[in-house]
Structure formats: structure tokens, C-alpha cells
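Here's the structure we're looking at; comments come further down.
Complex shown without one protein chain; remaining protein chains in place.
Labels run A and B following the written order; every chain starts at residue 1.
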Amino acid sequence: MSAATIDSPGNQKAVAPSANDGGSSRADHIKFLIFALAVLTMPIWLSPIGAAYPDLVQKFAIFGILAIGFNILFGLTGYLSFGHAAFLGVGSYAAVWSFKLLTMNIVPAILFGVLAGGVFALLIGYVSLRRTGIYFSILTLAFAQMSYNLAYSVLTPITNGETGLQLALHDPRILDGPAGAGLPSTNLFGMLTVGYTGFYVCAVMLILAYYLAMRIRRSPFGMALRAIKSNQNRMNYTGFNTRPYTLAAFVISGMYAGLAGSLMAVVDPLAGAERMQWTASGEVVLMTILGGSGTLLGPVLGAGIIKYFENIFSAFNDQVLGRIFDFLPEGLQEAAVVLFSPFVGEGWHLTLGVVFMLIVIFLPGGVMEGVARIKARFDRSRSDTAR
Amino acid sequence: MAILNVQGVCKDFGGLRALNQVNLKVQQGTVHAIIGPNGAGKSTLLNCFVGRITPDTGSVTFDGKSLLGIQPHEINQAGVARVFQTPEIFADLSLVENVKIPAFAKRDGSFRMDLWSRVGTHGEITDHAEAVLEDVGLADKLHMHAGSLSRGDKRRLELAMCLVQDPKLLLLDEPTAGMSRADTNATIDLLQRIGERGITKIVIEHDMTVVFTLAHTISVLAQGTVIAEGEPEAIKGNPKVQEAYLGGAHL
Partner (left out) sequence: MDAVILQALNGLDKGGAYALIALGLTLIFGTLGVVNFAHGALFMLGAFCAVTMQKLLTLSRQIEDTSVTFFKAYKEVPYLKIWFGDTGLLLIDYSVPLAVLLTIPVMLLIGLIMERGLIQYFYKRSHAEQILVTFGLAIVVQEIIKAVFGANPIPTPAPNVVAGSADIGTWLGLGPTLVYPWWRLIYLAFSAAIIAGVFAFLRFTTFGMVVRAGMQDRETVGLLGIDVQRRFTIVFGLAAVVAGLAGMMYTPILPPDYHMGMEFLVLSFVVVVVGGMGSLEGAVLAGFLLGILQSFASMNEVKSIIPGIDQIIVYLVAVVVLQVRPRGLLGRRGVMEG
């Protein structure tokens, strides 16, 4: 017994699982099952709020994956990347090329998308992670902008520039055999992945992505990432080589983005450079913060909330507003329409900006913190009445 | 046998000589105190041992290996742990996690990509971490946030983080600075108990009670040079030390 115990009396006490150490395995798995069930039944329970159509639920799943991956880097490790959209774009391009050259089967497309995201993240991460703080943010931003600009200019043979990369009739598709009359559709071993099938592909991927993120979070690797976020200096003096840890987190995060990008191509087989622009990187930051960075569920919630309201709000116009405020008397109704119209339709981003500021100012932990606060208050009032 | 051997170490900061030909031998299993007035170069010297600073000239060998030009984490893996002047802990993590992390570093090395197993399933790490926390008197706070601890408790926690690695050499940078008398005494007790385990320690300290209670050997640093070295009694009576360090006042 070398280093194991020093003064032994401490050894006799029972080892209680603690909330701080990440909850019990059982609780995690119950949460995971609920999550999986909720994701798979989205088309049902989202229909009362008018969100149950394939295009939108696909987006929830895809951006959920993107945000989960981003959170591994930002929420766990504490590195704020402003260039994450680059990996999304690369994943999309890789998937579409797989559709063009190999086969319309989505399995290789997804694999190539993840791989491309990972390799690209390895290259960018290797250089960017030499710095921390805002220097790191600017470096990732610089790389993403370079990728975006190049995709629009000299890389046109690969990206097809402004038009975007699309399928064509004369694409080789060497594994698929002779082409039919029209453009083929993406499929999973023959099963067409359009509409709800496409959604279920994305949903399964989201569930897997969540499960992996959960395992990472509870693992020694994940604990090391959280420690790096908390105090990187101490990590070095504690015998950890933090570079491979941060690089691994960066690459994993890039692979998640690559996966999300390839799924975008699965449900709609084209890829454009605008997916790589830094505003798109900003969007995933917003999602993660809004939902609650550092939490497992938060980023998925954030992605869902933003995509849902983007969809609802941007469809609003003055007539719709007028109908909503129908219950008000004449003058007030018009006033309400005038007051709210800058926030909807084209002005949806204004709402997003305002909400985002409010979140950062008053609720830095995002929706998850809000839920926790309400729960705490509820528990307190319940124990008060019980007394 | 000298476990740490420092030979002719010099370090300039923009023309200012912080360390000047420092020679130091720390014997295995002893407590070696480094004392000296403010700005004498004590912390700079400690920084040379953990890879935060690379000396301009000279050599630092630990356990027969040079510590120069290697990364802080490699130095730690070689068996050197350090307690900082302001406690460096993982404020966002629980106490027991704070201690598990160095335990993992000791067991698994500087990098291991174990992203599948659950932390909780590594029972021996958990047991060890909790035992060490009990040792330093923090057993009742295992699952508290480390950031919410008092300053004294943070120091204790940092000490636990070092002890869990069972280091060959423990560096303590002013372990009692800013502590109340009672806390200081508790810390002395704790350090004495650790002393029984035979960990070699280097202590920088202003509190002479601590120094004379714990140290086997004392080196006095003034203006970047070791001006005296010896057993506590010899140092107490050394006129050169009193001149340079205490401004002539008697201990």
C-alpha cells in the first residue's frame, strides 16, 4: 500500500454518491431515456404549438447536435470559439460530395461529414489552442472567416461558390449504379430519408450525440475539461498536459458540428458557404447561452427555442399581429401592432438580441438556471406549507 | 542524500538581478525553509523549480534529473507538487473533485482520454481523495463548492490536492500567510503530521514560529543570493542574517 491512504480512519466511512460529482448513473440513465422519448415523440407533442412538421423538427435536432458539441468546448472547457460554423460548413460540403461521387446512401455521407469536421478542427485547433481567452476567440474567428472567404472565391471548384454545391444528373455516384430520370433522393440503404424519415435519422443522431456528451461529462476526461475551465494554471502544476485535453475537446466539438452539417445535407442535399459565416457561429453561441452553457440539456433547449421562435416570429406580419390583439379596443389594438411589429417578421433578430441581452444580464445560466431557480422557490414554498 | 540540487542559478528581469548564483541542496526527507526579506527572490526561486521560470544560467536537478526546459506538468509527474501563495484551486468544482483530479494525474499520467468510464466507478480514487480530505480536516465539506471556502480552508484544500499525489518534494509558498493564529497553529500541526510521512518539503515563510517549529535546515536569501544556511539554532545566532534580514533586531 504505497500512496493509497495516509491516515486510515478516513477509509471506513461510506462513499456516498454526490450531486456535485454528477449524479448517480441511474438518475442519468432515467434522464437520458426521458430525453430520448421526448425527442422521438416531438412530432406529437409539438403539434399543439404548430411546430410539428418535418422541416422544423429536423432543424431542432440538427441545431441541437451542433449546440451540444459547441457546449463541450465552451460550457465544459471554457473556450469561446467564434468560428464554429466553419466545421458545420465543411461537414455539409463533405456530405454533398459523398452524395455526388459515391452514393446517395446517407451512411458514408455522415461518416465523411464527421471525419471532415474532425480533421478540420484538428488543424485549426492545433494552431488556435496555443492561445487562450480572447486571443483564442479571435483566432477561431480568423480561421472561420478565411474558410468562408475562400469557399466563395478560389475554392469554387470544390464549393461551387455563391451558387452552392448541389447534386447534378451527371454526377458519377460510383456505388449507386445507373441514374434514373430525375435527381436521386438521399436514402438509408434504400429507405428514402425525406420528410419524417429524415427527421428520425436526425433524432437518432441527436440521441446518440446526447448520450456521448453525457458519458463525456461524467468521465475523468470530462472532469479534467471542467477543471481546465476552472483553473488551467492549476491543471499544469497538477501534472496534466492540458493541450491534448483542449485539442481533444475541440476536435470532438468539431466532429459534432461536422455531423450537424452532414445532416443538413441529408435532409436537403446542398451546401453553401453562408453556413460558415461568423454570424452562423454567433448563432450557436446564442443557443448555448440561452439554454444554459455547461449543462447537458440546456444547449438542446436553446437550439429548439431559437429555431422555434425564428420560425414563428419571422412569419408574423401586421395582419397576424392585428388578429392577436383583436381582443383590445380599436385604438389600443393599433398601438399594440405598431409597438410589436418591429419585433416580428423581418425584425425577429431584434427580439433575439433583446432576449439574449436580458439572459446574459439577469440569467447567465440560461433557461436551465431559470428552471432551477423556479424549482428551488417551489420547493421552499412547499416545505413552508408543510410545516 | 540531496533530492534537490540547485547550482549557480541566476535570473535577470530586465536588467534587475532577481537571483544571483544561488546554490541550494535539499536533503531527502527534511523540511528546508527559505527565508528572507521581501523581494529577496524566494518566490522566483520556487518558480524555477516548477517550470514557471527558466533560469538564465545554472542547473536545477531533482532526483538526478534536470528540471530545466521541461513543462510544469512533467515536473509534477516527476514528483514535485506546489502550494501557491494565493491558493490555486478549482473554484467551480466540489472539494472531492478538486482532490480527485490530482489523484487521476498521479495514476493515469499527464494525458489519458478516458471519456467513457464514470468518475464514480474509480473507487480507489474516490476513497483516497476522501481520506486525504479527512486528513486535512475538510471531511465535512466534501461536496461543497471549493470557491465558497474560507481562505484558510482553501489552503488546506490545496495542500490536500498536493498530498493526494504523494509527492517526493512538496513546495509550500507561505502556507500560513494571512491566517489567524489558531489557523496557523492548525497548519503547523498538519504539516508536522505530514512530516512523519517523510515527504521532503521546501517552505517559504515569513512567520518565524512556523519556520523554527518545522524546519530542519534554513537558507537565508537576500538580494537574490543565499547569505547563510544551517540549522535553525545556527541561523538564529548568525550576525550576517540579523544584519541583512532583520535589520539588526534580535530574534
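Everything that follows uses one rule, which is that a residue touches a chain if its C-beta (ideal position, glycine included) is under 8 Å from a C-beta of that chain, and two chains touch if they have at least 3 such contacts.
These figures come from a predicted structure and were not determined experimentally.
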**Asked** In the intact complex, which of the presented chains make contact with the chain not displayed?
**Response** A
**Asked** Of the residues listed, A:35, A:143 or A:313, which one is in contact with the missing chain?
**Response** A:143
**Complete:** Only one of A:34, A:350 or A:376 touches the unshown chain, namely A:350
**Prompt:** Which of these touches the unseen chain: A:56, A:266 or A:289?
**Reply:** A:289
**Message:** Considering the whole complex, not just the chains shown, which residues of chain A touch the missing one?
**Reply:** 78, 80, 127, 130-135, 137-139, 141-143, 145-146, 149-150, 152-155, 232-233, 278-279, 282, 285, 289, 342, 346-347, 349-350, 352-354, 356-357, 360-361, 364
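The rule is short, and it goes like this: only the chains that are shown with their structure count from here on.
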**Asked** How many angstrom between the C-alpha centroids of chain B and chain A?
**Response** 43
**Prompt:** Considering the complex alone, what residue numbers of chain A touch chain B?
**Reply:** 2-11, 13, 15, 17-22, 24-25, 215-216, 218-224, 226-227, 229-231, 233-242, 244-245, 248
**Contact set on chain B toward chain A in their complex** = 50, 71-73, 76-77, 81-82, 84, 88-94, 96-97, 100-102, 104-106, 108-120, 122-124, 126-128, 130-135, 139, 142-143, 145, 161, 163-166, 193, 197
